[in-house]
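Heads up, one of the protein chains got dropped from this complex, but the rest are sitting where they should.
Naming follows writing order (A and B), and every chain is counted from residue 1.
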Amino acid sequence: MSSVIDGFAVVLEPANLLYCLVGVVIGMLIGVLPGLGPAATIAILLPLTFGLEPVTAVIMLAGIFYGAQYGGTVTSVLLRLPGEASSVVTVFDGHALARQGRAGAALGIAAIGSFVGGTLSIVALTLVAPIVAGFALDFGPPEYTVLALLGIMLVSTISSGGRIRALTAAAVGLLLATVGRDDFTSAERFTFGNLSLADGIDFVPIAMGLFGLGEILYNLEERHRAVQAPTRVTNVWPSRADLRQSSGAIGRGSVIGFVLGILPGGGAVLSSMAAYALEKRRSKHPERFGRGAIEGVAAPETANNAAATSSFIPLLSLGIPANATMAVIFGALLIQGVTPGPQLVTEHPELFWGVVNSMYLGNVLLLIMSIPLLGVFVRILRVRAAVLAPITVLITLVGAYTVNNSVFDIGLVIGFGVLGYLMKKAGFDPGPMVLAFVLGTLLETSLRRSLLLFDDDLTGFLTRPISGTLAVAFLAVILLPLARTLLHRRHPSEPSVPAGGGTESSVPAGGADSSAPVGGADSSVPAGGADSSVPAGGADSSAPVGGADSSVPAGGGADSSVPAAGHAYPFDSAGGEAESSVSAAVRQDGSDSAVGASSGGGFGGRASRQRAAIGDPEAVDPAGTPSGAASDRVTESPRRDNKAEEAE
Amino acid sequence: MTTEPVDDRPPAAGPSTNLIAAVVVIALGGAAVAGAAALGSGPGTWPMIVGVALVLLGLILALQARRAEPPERFTRSSLLVVAAVASMIAYVAVIATIGFEIPTALLAFVWLRFLGRESLRTSIAVSLGIVVVFYALFVGALDVTIPHLF
């Protein structure tokens, strides 16, 4: 208990206070801006963390992460443009409320919900993390091997572009991790005689290149994004009735967010969708959803902040990053000389508790600052991408140099930036690659030690209780989707398409930070919504957003993707249910279809790849107009009538 | 009649691009296997496993090439990316010798004016502004060791 108190003392040090504030503000900013997402931003700012204490660094980076969850809400509500993938669901009711002139209420309830969700999640984290860490002290090489494999597999399952591509990216990441001197035998691997590679590839250039630069380059191709008039936010606070109505949603959202956030593969995006679906399902008047139901904003926003917080648990207590953003923070800690793992709580209690307690503070700051900063955010949104791009690029390049004072590093960043760009073009999510790279050394070392332990007998994994269970889970994650494909082939009548109007709305999420969540709250295997750190539109892939286009056949077999009209990119439902409970929940409604939001762009992926197939034509207008550029609206005056107004 | 925020992403490419990607993966896997074999039993085991996995995955990708999601096509605006990368390579090449100020200003100007199609005035103003801010921040406040002229 005393360490908890000590943790607060750490937080209240001026430097930490300052960097917490900085992190939260930066987080909100990039959440608002389509383009860069948390993972990419954190990657770009890695060089900045060198001069900081480990605690301070993580406090700031954490602030960026959960701050971004809030920022994404602003544009969702005001502009119908989700800044992060986890805010896609907020668009439905949030923007409807804005159109009714109640944007302030929506934003206010989102802030409150985020605060409550985040705080409850932190409390739970405070209790759970040390327990998990204590439990994990018994972990040996076999456990870590399977855990790492499971983590990679789960994240790949949720990634955009489909599982095979994500696994490919992960495999390349593992390969990259082998470059350098082998720990066991000191043999040089894949260094091609280059001295700079003898110590292996540095994590920082990979992260900065794949996420940061890759995202920037990817965004360069964007043209003529449609523009909106700046909206004025009048009433700034939710009414008492609003609060009463949302209280249940907030409570449930917190729980959902906390649980789904912990699971590798789970995450903010999945949580927001699951919470929304749950609220809608248990509501007595589900038809209100999509039209300005305040719970429709409270639930997802609470859940995504709760999840963002709880996704720190695997990292801080096990040393296993649950998604790409966590992977980058993992790398940041390694750079600082701190190895995250079960011993972190005991060996570096001030770090652990300092970070955890900073989240309390960060959430308070978020709540306080969100409203005053609204005006600033809308102004920021007016800055053209053409102006932001060179600034971000230069920060990246200069930062890359400062890592080792080497021009070679900048070259590496550029090289990986090109790779990241090509990957995104080809539909590969860079997130799993970074995650696998970070875990690669751990995985290999654990595997080799395990084999030594078992005398090269692979079945040894099953003899130990923990590794055995995890190994079974691992196999389940691989095999279940295959089983489902086979089953599905035999029952093609299963409507795999979220019917509903089958209208497709493209809700481009700038810089999504998650790939499409699938599976949903009921899967026993957390397949689905991996917060495979997709920073969006923006970088990071985003955006995100990132726009991950997971192919998920909602409710169908693994690959028989029948998109809901147009190009709704179906989700890849990894293991688990035949129907993502998300889609099921929403689908059971008469008018609505499953939310086939393919969100999550790769880490830092652009949200532009996000297309939410939303079947409720009244809630959200099918933005995917056949003419493509929705900005091309031609209206004729003689036929002017209400239709024009509604056809938003 | 609100203009909706829709992105004009480049159109989809044909399935052949998927095939190319698959071939690249297989080739990479093959190279990894070859390299791993050269390394021998201890250090080479893991790269071998990964290499084999890559080849397998590449094969699956090739098989799925037709059905899978088409990647994006390279359009005229992709040339922007090429130009951007070229500018960055040039930046790296000169920064060590002439300091960061001039290359930064030039890079920013190129990106603003040619990639971003901003007006001349804006391009010049923002470029100079960036250099000033960077100088104040990196050399002044943070005292970071980048090569600088002034």
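Quick note on the criterion: contacts are C-beta pairs under 8 Å (C-beta built on N, C-alpha and C of every residue); 3 or more make two chains touch, one makes a residue touch a chain.
Please note the rule applied: contacts and distances are computed from a predicted model.
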Omitted chain, identified by the protein name its UniProt record gives, among "tRNA 2-thiouridine synthesizing protein C", "ATP-binding cassette domain-containing protein", "histidine kinase" or "Universal stress protein family protein": "Universal stress protein family protein"
Given A:Gly51, A:Gly134, A:Pro230 or A:Gly375, the one touching the chain that is not displayed: A:Pro230
Option from A:Pro34, A:Pro54, A:Gly71 or A:Gly411 whose C-beta touches the chain left out: A:Pro34
Subunit A residues that touch the omitted chain in the full complex: 34, 75, 79, 81, 223-230, 378, 381-386, 510, 629, 631-638, 640, 644-645, 648
Subunit B residues touching the omitted chain (full complex): 1-3, 5, 116-117, 119, 121
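By our rule, only the chains that are shown with their structure count from here on.
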Rounded Å distance, subunit A centre to subunit B centre (Cα mean): 21
Subunit B partner contacts - residues on subunit A that touch it in the complex: 51, 79-81, 161-162, 164-165, 167-168, 171-172, 174-175, 178, 182, 184-185, 187, 189-190, 217, 220-229, 384-387, 389-391, 393-394, 397-398, 401-402, 405, 407, 410-411, 414, 417-418, 421, 425-428, 444, 447-448, 506, 508, 549, 551, 559, 569, 606-609, 621, 623-625, 628-631, 633, 635, 644-645, 647-648
In the complex with subunit A, residue positions of subunit B that touch it: 1-10, 17-18, 21, 25, 28-29, 32, 35, 39-40, 42-47, 50-51, 53-54, 57-58, 60-61, 64, 67-72, 74-75, 77-78, 80-81, 84-85, 88-89, 91-92, 95-96, 100, 104, 107-108, 111-112, 115-118, 122, 126-127, 130, 134, 138, 142, 144-146
